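Here is the structure we will look at, set down as structure tokens.
The complex is shown incomplete by one protein chain, all other protein chains being positioned as in the whole.
Showing subunit A:
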Amino acid sequence: MATLARLQARSTFLVHQYYFRNSAVDVFRKKEYDAAVKIQSWFRGCQIRAYLRYLHRVATVIQKCWRGYLGRQHYQLIVKLEFCTMKMNLYNAMAVRIQKRWRGYRIRKYCFNYFYLKEYLKAVSETNDAIREALEEFAEMKEREEKKADLEREEKKRDYQARKMHYLLSTKQIPGIYNSPFRKDPDPWELRLQKAKPLISQRPKVKQKRDVNISNQLACTSARSLPQSEILPPIDRKQCQGPFRDITEVLEQRYKPLEPTLWMAEPINELKMAREELRKQEWMRNINDNMFLPFSSYHKNKKYIPLMHSSSKYGPNSYGSQHFRDENPKKWICDKKFKFHEDRNVCLTYSLLYPHCLEQHLAKERKKERKKERKKEKKKERKKERKKSE
């Protein structure tokens, strides 16, 4: 029983211990449970993390490869692009160089050539100088001509005056005005007077001054174009002496129109002219100019064509019948007219061809001989007469 008591005393303690131990276990259970959970979670976490790490690594590798691939592609694109751009830039730069040169060349050669302009301006100024010289020469020439003309006019005037004053020339006895004995040498007028030809004291033909005349008022100064009528005397002149006819009568008489007699009024060949007139009028009215032939001559329609030989204007040609020398004198062998040889044999052929010409020719010869004989006789007679007269 003691043990029981002890057990009973310890029972509450046991109960408490049992409870306490159970609860203590529970307390620890939670802690241990929590600890186990923690350990497990931690371990699981590690596992997962390892797995994740692994996954990450793998994913990285994949992504790395893929990104490398993409990047390389991209890089190639960029390189291509860059390359193209570089090429284009190069081409552009070269094109700019070419265009620069070409534009410069084109403007300089075709649009505006500075050197050409310079040359042109130089040419212009040279032309200007040439023109200026030429014009000055021209002006000088004109001046010289004018001066010459003036001098000539002066000379003419002086000459004319000298001719008018010719009577002032000094003679052997009396020295003239210009040759005063007190002078050393005579005045130049004296020499001029000596040279001049004296003027004939007729009305000089040099100038005709028509003072109060119609020609002065009208424009044309041609000498032939105006009436040379006498002017009436001016009103306030003193009256001329003598009985004069009435002026109106005189003018009437002077300007009386012609009143010819009937005999004179008609022309002398009036009849002939009237006939001609009539003929002209008839001719005007003719429709057909051919003469109207009567029917009896209707068959005579052949027109007679005369020989040219006889119908030419100058008659038959003497060449071939009268003379045989060529018409053109240049073709002649000698200048003189040759005579026919006296020997008849030469003329025989000629006579056979043209008998009538031979006769004419011989007749001419005989005439010539007779003339010569007559001349000789006359000469002899003259000589005799001279001898007689001497």
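One rule holds for everything that comes next: a contact is a pair of C-beta atoms (placed from the backbone, for glycine too) under 8 Å apart; a residue touches a chain by one contact, two chains touch by 3 or more; residues count from 1.
Throughout what follows, contacts and distances are computed from a predicted model.
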Note to self: I want to check something: the complex is missing a chain, and I'd like its UniProt protein name from "Glucosidase 2 subunit beta", "9757_t:CDS:1", "SKP1 component dimerisation domain-containing protein" or "Sperm-associated antigen 6 isoform X2".
What the structure shows: "Sperm-associated antigen 6 isoform X2"
Next item on the list: Could you tell me which of A:15, A:124 or A:363 touches the chain that is not displayed?
Entry: A:124
Margin query: With the missing chain put back, one of A:16, A:142, A:156 or A:364 would touch it. Which one?
Written below: A:142
Item checked: subunit A residues touching the omitted chain (full complex) -> 117, 120-121, 124-125, 127-132, 135-136, 138-139, 142, 212, 214, 217-222, 225-227, 229, 231-232, 235, 251, 255
